[in-house]
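Complex shown without one protein chain; remaining protein chains in place.
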Amino acid sequence: MLNQNLVRGLFLAAVALFFGLGALRYPIGNLSRTGPGLFPLLVSGFLLVLAIATLVKSRLVQAVPLQFSVAKIALIMFGLCGFVLISQHVSMLLAIVFMVFIVSYAGTAPSWKRNLAISAVLAVIAYGFQRFLGLNLKLI
Amino acid sequence: MKELTRRGLIVASAGGVVAGLPSVASGQGHNWPERPIRLIVPYPPGGSTDVLARLLGERLKDRLGGTWVVENRPGAGGNTGIDVVAKSAPDGYTIGSATVGHFSISQYLYSRMPFDSDRDLIPISLTWELPNVAVVPTQHVPARTIPEFIAWAKGRSGGYFYGSPGVGTSPHLCGALFATRIGLTATHVPFRGAAQTIPAMLGGDVQLAIDNLPSYVGAIAAGQFRVLAVTTPERWPTLPDVPTMAEAGVPDFVATSWAAFVAPSATPRAIVDRISEALRAIAADPAVQQRFETAGARPLGSTPEEVREKSRHERPIWKEMVQISGARLD
């Protein structure tokens, strides 16, 4: 079982290093003409200090088990990304059906009848957005 | 789609035109427009391009029928939206409101461009022109003319500050060129639009801006700003007392922000010509001229060829300005 406190420290350190190392690629400049790299470098430096503090603290306090399940968030991400791709290349109507079906597997007891009903209602709402608000949705 | 194809075939066979694509057939202009037309504005809602394009969209609806829906696609200094136009179906239902930047500046500014304005787009007509005006805050800068400004700025150690709505915008390039022409040190201060530049100037932090007129109309009328010169070739109608740059002693300084409607390059010429004619008629309408004047602009109309000509003609000066400013974007 992973320790939540430890992972938190690692997560913060990863973010700090990601932005900090990235910032090194940009010029720092000088005080009267500060470069684009200065600010992110400073901020990620602070964040790294906090990350280290968190890591140190995680050794001292009792471990808290980390709960994390990839399946559901992955299904939702897949549903959203599929929504974009299908809307772009086929139609939003199909994209709605796709998303509703995919994400329903993240819930309990998915049922295709209910999914079709949800899709139908959402399609009507999308049509309303297009018709009355003028949003340019590629429905068909 | 099915109906469209059938109609396309009828038109094609009746006219004896070789037309496989429905869009080409309906694009002969017979039935166009039968769907809403997207007028893509590559800037956020509320800016002058947005306002003026909306005004023209209204008039186009009256003249050509159909529904003209303005769609804001901001991003990458306006490149994102025009790229969307360039990559749309060439059926006359996607029109973009491009500016001088897309035709004559961006290729020198950006290391890579998602589209080529000569190859991927067909211009429809010039739509409007707005001058850049050299303004100074009345309270903080005593100068009334360009020579007075030069004399005043020479007395300041470290030079003066000029504001712009961002790196690579025409006010930035104009400011850089101006400093070079008059031979003074000037520091560029970028803002997020004139709404930020104006307070900074009124506060005395920034002393000069060579910015688009529309954002300053109200403040100039209230006497908060003094206009030293305009960057148009001739004097501007609503500012008859303000000299041009050449008259003020800065030669070779003509840089107006003009705009033109564009369509994907394969758009049927018949449709392009219909819109172009309509835009020319609209530009000649006194009511439209008056409305544009309030906003600090002047409506223009032209043929597609004139747009191409103008964009080629202006490239050298903008190229020079980009080089002087040192601006570089990705």
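Think of it as A and B in the order they're written, each chain with its own count starting at 1.
To be clear about the criterion, a contact is a pair of C-beta atoms (placed from the backbone, for glycine too) under 8 Å apart; a residue touches a chain by one contact, two chains touch by 3 or more.
The rule is short, and it goes like this: contacts and distances are computed from a predicted model.
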item	value
"Formate dehydrogenase subunit delta", "TonB-dependent receptor-like protein", "Tripartite tricarboxylate transporter permease" or "NADH-quinone oxidoreductase subunit J" - which is the UniProt name of the missing chain	"Tripartite tricarboxylate transporter permease"
Residues of subunit B (touch criterion as defined above) contacting the omitted chain	44-47, 50-51, 54-55, 58, 69-76, 80, 114, 158, 161, 166-168, 187, 189-193, 195-196, 198-200, 202-203, 205-206, 214, 217-219, 221-222, 224, 291, 294-295, 327-330
Hidden partner interface residues of subunit A, rising order	4, 7-8, 11-12, 15, 19, 22-23, 26-27, 30-36, 39-40, 43-44, 46-47, 50-51, 53-54, 57, 60-62, 64, 66-69, 72-73, 76-77, 79-81, 83-84, 87-88, 96, 99-100, 103-104, 106-110, 114-115, 118, 121-122, 125-126, 129, 133-137
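Rule of thumb we're sticking to: only the chains that are shown with their structure count from here on.
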item	value
Centre-of-Cα separation between subunit B and subunit A, whole angstrom	37
Of subunit B, residues touching subunit A in the complex	38, 69, 71
Interface residues, subunit A side, partner subunit B - complex	134, 136
